[in-house]
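Heads up, one of the protein chains got dropped from this complex, but the rest are sitting where they should.
Now for chain A:
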Amino acid sequence: MTAPHSFVEIRHAQKSYGTLEVLKDISLNVERGQIVAIIGPSGSGKSTLLRAINDLDPLTGGEIWLDGVQVNKALPHRQYEKHINQMRQEIGMVFQHFNLFPHLTVRENVTMAPKLLKKISDKEADKLAEEQLDHVGMLERIDYYPAQLSGGQKQRVAIARALAMKPKLMLFDEATSALDPELVEEVNLVMKKLAQEHMTMIIVTHEMDFAASVCDRVLFMDQGVVVEEGPPEQVFRNPTQERTRNFLRKHLEGAK
């Protein structure tokens, strides 16, 4: 084990489900404040890779490092649980289907984890909720239940919930794919705002325009491998690989 140099390092990530190899030796470095987009066809392993970073889907091989600490280090069960719960507090995740807690109000969705894990007072928790919800433009809905919100509003609350843990890294798995087209922009704006604040982010997306406008780097994945990676101008305008060109062409046709 050599000490890592980048803020986020994925080293030779490998993942199999039985005989199906879903991730084949993927390596990726992300510097502090960088924003990386992952694109690729459905089933190429984008979600699996993202979910390996916080160990929701543990790798079968390889290492994940965040800020000098190995996320998936080998430890006895109990110690590992403690370690991974700690690591996950530092890695925010936003899901395609929001996964807000329907039995809790917007405020409680945001404060539940900080109250439980950081032992902050009710007063501090309220302040935190107000700050985070204001940040995503959802302060007026603080005492609503998730069922009373639109999809875009739910996703903004889900982002606020993740940010309330003050993560070092944010992961987005197709955060806008489940939204009606007219609701996509409000979520994109929040993500752009995070980009301006230099949040380190890894974003799985189908929105090439969005990826081009906010990301420092784009990864094209297909069948469990990174086929091509580079700055958005290069990957989108001058892809070097045939598979990337095919994907982008199909995608453009689909978007019309």
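Things to note:
Here is the rule we use: contacts are C-beta pairs under 8 Å (C-beta built on N, C-alpha and C of every residue); 3 or more make two chains touch, one makes a residue touch a chain; residues count from 1.
By our rule, contacts and distances are computed from a predicted model.
A chain of this complex does not appear here, and its UniProt-recorded name among "Nickel transporter", "Response regulator", "Fe-S cluster assembly protein SufD" or "Isoquinoline 1-oxidoreductase alpha subunit" is "Nickel transporter". The missing chain, though absent from the display, is touched by one residue of A:His97, A:Lys127 or A:His198; that residue is A:His97. Although one chain is not drawn, the whole complex shows that of A:Ser27, A:Gln86, A:Ser177 or A:Asn238 it is A:Gln86 that touches it.
Against the chain not displayed here, chain A makes contact via residues 54, 56, 81, 85-86, 88-89, 91-93, 95, 97, 99-103, 112-113, 116-117, 145, 147-148, 158, 161-162, 165.
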